[in-house]
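One structure coming up, written as structure tokens, with questions to follow.
Apart from one protein chain that is not included, each protein chain of the complex appears where it belongs.
Chain lettering (A and B) follows the sequence in which the chains are written, and residue indices restart at 1 in each chain.
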Amino acid sequence: MHDDRRSKPFSRRILLQGSAATAVAIGFGQRNAASAATTGVAPKREAGIAAPELPENALPQEQQILRTMGREGRYLDWSKSVQQRQFESALITEPLVRRSENYELMPAGAESWETSDDNLTWTFHLRPGMTWSDGTPVTAEDYAYTVRRMADPETAFDVTFYYGSIKNFAEANAGTVSIEEVGVEAIDDLTLAITTAQPTPFLGLIAADVYVVPKHVVEAEGDNWSLDPATAISCGPFVLDKWDKGREVVFANNPQYDGPSAAHWNQIVYLIGADEAVFPAYENGEIDLIERGYEQVISPADQARIESDPALSAQLHTFPQFQTWWLAFGGEGTAFSDLRVRQAFAQAVDRDAIVNSALRNQAVAAYGLLAPGFHSSNTEKQKAAAYPYDPEAARALLAEAGFGEGGNPFPHYDLTLRDPSPTVQTVAQAIQAMLKENLGIDVGIQSLERKSFTEQLNAYELPFVLIPWDMDYYDASNFMDVFVTGGRHAWSNADYDALVKEADGIIGDEAKRAELYQQAEEILIKDVGGVFLWHPVFTQLWKPYIEGPCLHENTYGILSWQAPEKGPQYFCTYFNNERPA
Amino acid sequence: MRPAGAAPAPSSSGLPGVALPGTSVLAMGRAARESSPGGEAWRRFRANRLGPLGLVIVLLLVLLAIGAPLIAPYPYDKPDFGAAWQFPSRQHLMGTDGIGRDFFSRIVYGARTSLAIGLSAQAIALTLGILLGLAAGMRGGMVDFVVMRLVDAVWAFPRLLFAIMLLTVLGSGFTNVLFAIAVTGWIPICRLTRAQLLGQREQEYVAAARAIGATERRVARVHLLPNIMGPIIVALTLGVPEAIFAEAGLSFLGIGINPPIPSWGQMVGESVSTIRFYWHLALFPAVMIGLTMLGFVLMGDGLRDALDPRSRS
Partner (left out) sequence: MGRYILLRLGGLAGVLIAVSVVTFVLMHLIPGGPYDEEKMPLSEEAKANILRSYGLDKPLWQQYLLFAGNALRFEFGYSYQSPGETVTQLISRVWTVSLQLGALTLAVAIPLGLGLGIVAASHRNSWLDNFVTLLATAGIVLPTFVVGILLILLFSNTLHWLPTGGWEGPRTWVMPVIAYALGPAGIIARYTRTCVIEGAGADYVRTARAKGLREGAVMWRHVLRNAAIPILTIAGPLVPDLLTGSIFIETIFRIPGLGSYFVTSVYQRDYPMIMTLALLAAFVVSIAYLSTDLIYLAIDPRIRLAS
């Protein structure tokens, strides 16, 4: 399935000011739970009636039914599987923190948090009065259990590396220490402590991805607890109303929810459909929103169709993603172990031509690993370090390395793709043509389905690949760690490893961290660990009759609709009365 | 369950003409009574108006494939990034694709791949199918039983599932795609051959040949084969476009022929992402596949009329 954890950054500003208890809930001030949550009893609302008052111009409550469409997942449970989860699973749970439209961390399950003096222990104070929809109180133990369950190899959770900074998390997952020793502890019902092995500046970001599960239900029902509305109890803004497999997932407003993310929508209907079905359905008014507008859903050609239609163009919102596509090489035993060959490849590929043709309007050129606007990213430095497109120089380098005219014939390699869309296939053909034209090298193109590709990539068996990485959390370490020796690719550089390792552990000096990451990235670019080509642009559509206080350009000039894990858009929006009946 | 995304039915049952279970041809009562000289057949073929038209279409397609380097105005694999996504114009008769390759040139070269897939798949089907069919039909008994059970088993295998597993193990590419298509393609021919043989063996002229002391081998070669070829040739002509579809279906699923070599099936498969705006990227390959089908169908109809002794005037 497609990488789905697409998302936007959020500033670490608040968290990094030592204790983040000063966090201000921008855009949520009026319903910040902190004020209301002094008693242990949740204020009851009548079923089906959302907490926040609808504005004057809104449609009546019972008509607030948002429809969207996408692929079907296996579980509504992030901590069972991220890659196989049903999208919008975060509607029925409450993470420790959520993010504002400006990507700032905001209270959610935790009202406030602080770090210890040694920067190793993070203490989260939960919002009092949270209950599961079966009436059971939500406790710190539920959160602790959630973390332990992800670490437990029995769960076989799929992105454990993401939580690796939590003490003993990776060890427990590998089976070398017991699950009880994972660095998470319920101090009392409302206090949770997370311990890290070393100072981890971005732990608050990771806390935003701790989606609490009901311990008492999961222990009783097992991993399938989230499949059935009867057992999939919620402490989030919505409850699971119906999961009609293959057809739709319906979320209904949770009348017991009294937190900061209380929503207007009476229902959110998620229709199950393949990528190809989504855009026609939107055009025909069957859904109100395309949130996951990657290019399999809205292809460059579809975007041309949108742009040719004034009404549709007005509903189009695009923004560059924190995702990077690059060419990576095999190591020892391949021709690519020679830097001159890698550099020749880097100078033989014209990224601008690719971005302006096959990826038409759906990408920006990439010069380095970290996308513009991402944590520690410095596009100017990347551009300065990147080898420019220069076929002459490329040919010379290749000849120097002993290939081409007068030298050895260049070995035949396949450019291997992972389950490529037609667009990515076309890009691969552009690269193939450039290598032929500029270097006289014939490379083949081979597409593998995802699991075969992954298996061979992880075994360093693929000499030449075109592959993306997208953001898990807004911190450079999330990208930089990919190229550390022993990571995804065969490329290895001791200086790079040392710089990244040092930067990963610095707390409190963000300027220093950024500087180190940028130095490391320069090595990565100069030593051609990868040829960085483009950052995709995400294409979203929503109907003009949707509005909401958080649906505006944020402080970075971006107007986007984030998944419930990543932003408040599902919680602040509603239909105004201009919606046709 | 069919390897093709293409037209559901034809791909499914192999070929329209070939889908006939063993007994069908008998059921049609199209038993030949005597062998027909080639000249007579050719005269009858020409008399059919559409048959020759089909032949002309097929010949033109073959010429297109052979003469591709002469006909195509541009290389099929050379991008012109400044001219991407163009609609048909005087410079580019069929427009350009996402990296500015001349689509007309790609269509012309696509004839090579697509016809190669179609013809090779049928060549394999013919060889395997006729040999096994002959063995089963002539020998009978144990040989027949074993061959027919093999036929049953291969035929029963869900083809799409099989093709996907095979291509996942072997990787994509021309040979592997061809293999995935051909591995089941011989079944209908085999069945048809055997059924025809069973029908013909009891005919009077065969009995007569035996009576005057002809060996089984001679009976098969001189008397039986010529008389059963009609329906088989029709089946083969329909099988060519069939294999081309099968490739389109596999391309839709992302496991077709490796680029940059163009094939019509691959173009149609990829057009799913462009068809809603850049219609030319879907239209032209679809028309070419249609033309191929039409050419072979018409030729097949004409051939059948020509080779059917009953229609002799």
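Here is the rule we go by: a residue touches a chain if its C-beta (ideal position, glycine included) is under 8 Å from a C-beta of that chain, and two chains touch if they have at least 3 such contacts.
Remember, it's a predicted structure, so these values are computed and weren't measured experimentally.
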- Message: Can you tell me which of B:Gly133, B:Pro241, B:Pro262 or B:Gly302 touches the chain that was removed from the display?
- Response: B:Pro241
- Which one touches the absent chain: A:Phe161, A:Phe319, A:Tyr389 or A:Tyr545? A:Phe161
- From the list B:His92, B:His223 or B:Arg276, which touches the chain that is not on show? B:Arg276
- Note on the structure: Out of A:Glu276, A:Asp442, A:Glu553 or A:Glu578, the sole contact with the unshown chain comes from A:Glu276
- The one residue from B:Ala72, B:Met94 or B:Leu198 touching the chain left out of view is B:Leu198
- Item | For chain B, the residues touching the chain missing from this view | 1-2, 4-10, 12-13, 16, 19-24, 26-30, 49-50, 144-145, 148-149, 152-153, 155-158, 160-162, 164-166, 168-169, 198, 241, 245, 248-249, 252-253, 268, 271-272, 275-276, 282, 286, 289-290, 293-294, 297-298, 301, 304
- When the complex is taken as a whole, what residues of chain A touch the one chain not shown? 3, 74-75, 81, 83-84, 153-161, 170, 173-175, 223-224, 227-228, 245-247, 271-274, 276-277, 280-281, 283-286, 449-452, 454-456, 458, 469, 472, 488
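Criterion: only the chains that are shown with their structure count from here on.
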- Query: Using mean CA coordinates as chain centres, what's the chain A-chain B distance in Å?
  - Reply: 47
- Touching chain B in the complex: which residues of chain A? 276, 279-280, 295-296, 299-302, 304-305, 308, 350, 353-354, 356-358, 360, 419-423, 425-430, 432-434, 436-437, 444-449, 452
- Residues of chain B that touch chain A when the two form their complex: 77-79, 81, 84-85, 97-100, 168, 171-173, 254-255, 258-260, 269-270, 272-278, 281
